[in-house]
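With one protein chain removed, the remaining protein chains of the complex are shown where they sit.
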Amino acid sequence: MSQNFRLPTGGRVNRGKKISFTFDGRRMSGLEGDTLASALLANGEHLAGRSFKYHRPRGILSAGPEEPNALVGVGADEGHYSPNLRATQVELFEGLVAESQNRSPSLRYDWAGVNNLIWRFIPAGFYYKTFMWPRGAWTKFFEPRIRAMAGLGRAPRAPDATTYAQRYAHCDVLVVGAGPAGLAAALAAVQGGQRVILCDEQNELGGSLLSETDATIDGAPAARWLSETIAQLRAAGSLQILARTTAFGYFPHNMLGLVERLTDHLPGVAGQPRERLWQVRAKQVVLAAGEIERPLVFPDNDRPGIMLAGAARIYASRYGVKPGQRAVIVTAHDSAYRAALALYQAGVGIAAIADVRANPQGGWVDLARKAGLPVRAGCTITGTSGRLRVSGADLAPLAADGTVGASERVSCDLLLMSGGFTPSVHLFSQSRGKLVYDDALGAFVPGTPAEDCWVAGACRGVSLLSEVLADGFAKGASAARAAGGALVPARGFATTHAPATGGGFAGALPHGKNPASVRAFVDFQNDSTAKDIKLAISEGLRSIEHIKRYTTTGMATDQGKISNMNALGIATDVLARPIAQIGTTTFRMPYTPTTFGVFAGYARGDLFDTVRRTPVHHWAEAQGAVFEDVSLWKRARYFPLAGEDMHQAVARECRAVRAAAGIFDASTLGKIEVAGPDAAEFLNRMYVNAWSKLKPGRLRYGLLLREDGFILDDGVIGRMSDECFHVTTTTGGAARVLTMMEDYRQTEFPELKVWLTSTTEQWAVIALQGPKAREILAPFVEGADISHAAMPHMSVVECRVAGVPARLFRVSFTGELGFEINVPADYGRAVWEAIFAAGQPAGLVAYGTETMHVLRAEKGYIIVGQETDGTVTPDDAGLSWAIGKAKPDFVGKRALARAGMGEGVQRKQLVGLLTDDPQVVLEEGAQLVADPAQPPPMTMLGHVTSSYWSATLNRSMALALVKNGRARIGETLHVPMPGRVIRVTITGPVFYDAEGIKLDG
Amino acid sequence: MLLITCPFCGPRPELEFGYAGEAHVVRAQDPRDVSDSQWTEYLYQRSNVRGVHAERWRHAHGCAQFFNALRDTTTDHFVATYRIGESRPDAAVEAGR
């Protein structure tokens, strides 16, 4: 097709640059500067989509972000596919591939259009009523069909192939909207010496000035004033202009979310992000978001070819497109006359201007009359004809009492409507600013702001161009002043411009027909009609919030940009209460639909989250280790040899540690240096244990509770000197423990001279465990005697290991003779490799967290978070021996003295479990009962906390928390599992070397 | 994202802070002196104010300090922020908003 509806001259499109694109597979062309909508119209295409519920053919209604009908899927392949884009906002580029939505098999023949025939049976709320019976039919019958038919567009079938960027920015004044008000505001703010960001959702700055063909500003045609003003702003170094940037959200404390479209319109640019999320913190905000034209609500007001009058004028004057050959205009507002004149001048035949007002007059009305356009005052519209395109309008006289006379069909291929304008208060409302109803304007306007924000121009109901400019400048000056800038005197702008400000209508036009037999659409996107709103009210709903939810009016992706006021107008008629009393619904972010990708930003793939790796990680990886996630860390879980599964690898690793030695990367353990004269006293108050008498060079197992008495964390703590402790925490608890200790240090015990420093990443920690650990380690140690006599279990020494300064712990989490070698992290890998190599002749193996878990469970050592769940006290875990009984206080001590926490209560206690069948490994989390035959609900006595195959014992074993467990040792309990019951015997929690002989090698 | 005025570092973005619960919940000097019910109150009872709420924040990814703040829970506006150990700014300050 060849742009048959392109006007020979005019508009801001670049006539020298033809752009080809496809729509539903058909090749078409447009011009640079077109939107997809204007290019479709240039090719005579109004039919752009099918509606959401009734699958009615729909055309392009608007020329902006409020578009409810022309939603398209855009993208040449699935990796670049975006559904539900408004054709009115899609910038045309070479090779653009677009498709219509909500139709099958094609836009012109859509089988689901049957909904349009059965519409009487699917009114508002039909899904609340219809799908209740029979019960099973929902999942089997209704849901699959509704899912196939419902929804807007379709999700892309491949991962997003584009990337997204994010940026934080700050400014003194953020101006949202670069129409006349926003431009003037930016001028003033720059003049005030402020850092300014000016953003606008369109490809060009200018807003309404982009389609302004008549007015002059300060003596210059609007277009020239616009280009000169933009040049002047660009020359100001303190202003950043963001075009193609939608302010979608207004967040607390003057932070706004913007989305900048970077490359969608530049198909040749590769490797650059598609969009950027801007999070802008502004000292002051000027909202200059403009206004949105309201449609009129009349029967069959949704056929393709029915358009907002202002949109038709924009297509003619900005894009040089003739939206039809013969137009009928229905209006309640003067501005439609302006549109009629513009179209008339573009060669569109004007069949009638039907004005529902009895006596319209004013500048544009007079001009239209003077031009000989057929004005019908006191005239309404009672219906339309046409299937895929409007073909006629039924016009009828409207008497002052509201009665509708006989209608006359006027043929047309374009039907324009205007109910007046609604200020774009969305962002203001998002910011929790109060909206107030302006009776004269017939719309809600911004009232008291909740943020440091100013509202300028049409979005607060100012409509005369000279006033809009002056208002914008004044608000920009006020914002600059409030942000700390210079005083900028007010200024006026001389404009020549015929005002088009009179009139307006909200509600449904009278049509004189049986209301049950017509559909007059209020919300085009969600297919809700005037009748639906009346139905909701007749069914007892009164609050506008309830009416909105019942009918879904205003709940589509356009958030009621065009439907809100008409819905209120209908409600106010039926409820016979003024709109001001009914109030309006709250607008939510985003202002227009926003991609998920831009929110994810850089957080995808490898950068989805921080992945923490130890200095030994890549060695383990090269050895074929299998890793597991422990908080943000990657930890080697086991080191399988060729052909081994996890079970075999873990069994081999366990046997090697018990028989010879194993090496284990414990670098992820949290470490905190507690230093200062009051270090011991601080630990006394934090941990349950007594620390004052611990000698430098000695270690102690520390247990940390929450203030409610339950176990929070544990770890071995070494006293390095009188005033310095090396505290270790669990891997996952490191940050939590440091935060809690800092809290007490700063807020409860500020008198203590003690400081906490995280050293988790300062040290790589190499655990060397097993009977041969000492002989493997000894040759590496300088400056310390590590013999048993000189360095017994639970001691620490500073020395050199492999030539590197080290803190050497004699400690065991396996039950074997063991050391934990702390070396500065950069050396961790080299020291590890040296020890690993040296230990080979002795049978040293690397082991992972799984073997660590098994070995400690054989010894009955708890793991916080596995044996504990936030309700386990030290006594429950069999750890009351750790408590420093003589201490007056420690975190959690008072809570342990509360009723229910101690003696005489049947609390769950840590015990061991052995299954009757030694081959059966219980499931962790499995419940324990005394009588497996008891009918449900069964009395549950406890649960399995840890369960493993023990290569050492050559049988299964488990730890469990069991009510009154220590008194039940020797009893048999049962574990009911699907299809079977497992018998277990309660034992003590230590399965291996209960006497602790092995700790000494 | 809130903008929170750290008493040490000045206004900073919320991302740098951690919330730390209600402020001025006093731990007994010697917990042995308080009854079970008083201790239970200390552990679990919080005021859940609608309006100006005294609460603790920590400039965790900044100067690492805990501090107190008065925030209106209905608007998210901060009335004041002040250091640990300082008493709650008086009602006149609150009324000044």
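So that you can tell them apart, the chains are marked A and B in the order they are listed, and the count of residues begins at 1 in each.
Heads up, the rule we're going with is that a residue touches a chain if its C-beta (ideal position, glycine included) is under 8 Å from a C-beta of that chain, and two chains touch if they have at least 3 such contacts.
Assume contacts and distances are computed from a predicted model.
S.K.: Can you match the unshown chain of the complex to its UniProt protein name from these: "Na+/H+ antiporter subunit A", "Sarcosine oxidase subunit gamma", "Chemotaxis protein CheC" or "Molybdenum transport system permease"?
M.R.: Its record in UniProt gives the absent chain the protein name "Sarcosine oxidase subunit gamma".
S.K.: Per the definition of touch given earlier, which of A:829, A:893, A:968 or A:998 contacts the omitted chain?
M.R.: A:829
S.K.: For the full complex, which residue in A:122, A:169, A:921 or A:938 touches the chain that was left out?
M.R.: A:169
S.K.: Per the definition of touch given earlier, which of A:381, A:518, A:802 or A:896 contacts the omitted chain?
M.R.: A:802
S.K.: Which of these touches the unseen chain: A:84, A:227 or A:758?
M.R.: Of these options, the touching residue for the absent chain is A:758.
S.K.: May I ask you to list the residues on chain A that touch the chain which is not drawn?
M.R.: Interface with the chain not displayed, on the chain A side: 163, 165-170, 195, 262, 271-273, 276, 279, 281, 602-603, 606-607, 609-615, 617-618, 632-633, 673, 675-677, 753-755, 757-763, 780, 782, 800, 802-804, 824-831, 834.
S.K.: Could you please point out the chain B residues that touch the chain left off the display?
M.R.: 1, 8-10, 12-13, 15-16, 61-65
The rule is short, and it goes like this: only the chains that are shown with their structure count from here on.
S.K.: Considering only the defined contacts, which chain B positions touch chain A in the complex?
M.R.: Counting only chain B, the residues touching chain A are 1-3, 13, 18, 20, 27-28, 30-32, 34, 36, 39-40, 43, 56, 58, 60, 64-66, 75-76, 84-85.
S.K.: How about chain A: which of its residues touch chain B in the complex?
M.R.: Against chain B, the touching part of chain A is residues 168, 251-255, 279, 281, 432, 450, 707-708, 739, 742-743, 746-748, 750, 888-889, 893-895, 897-899.
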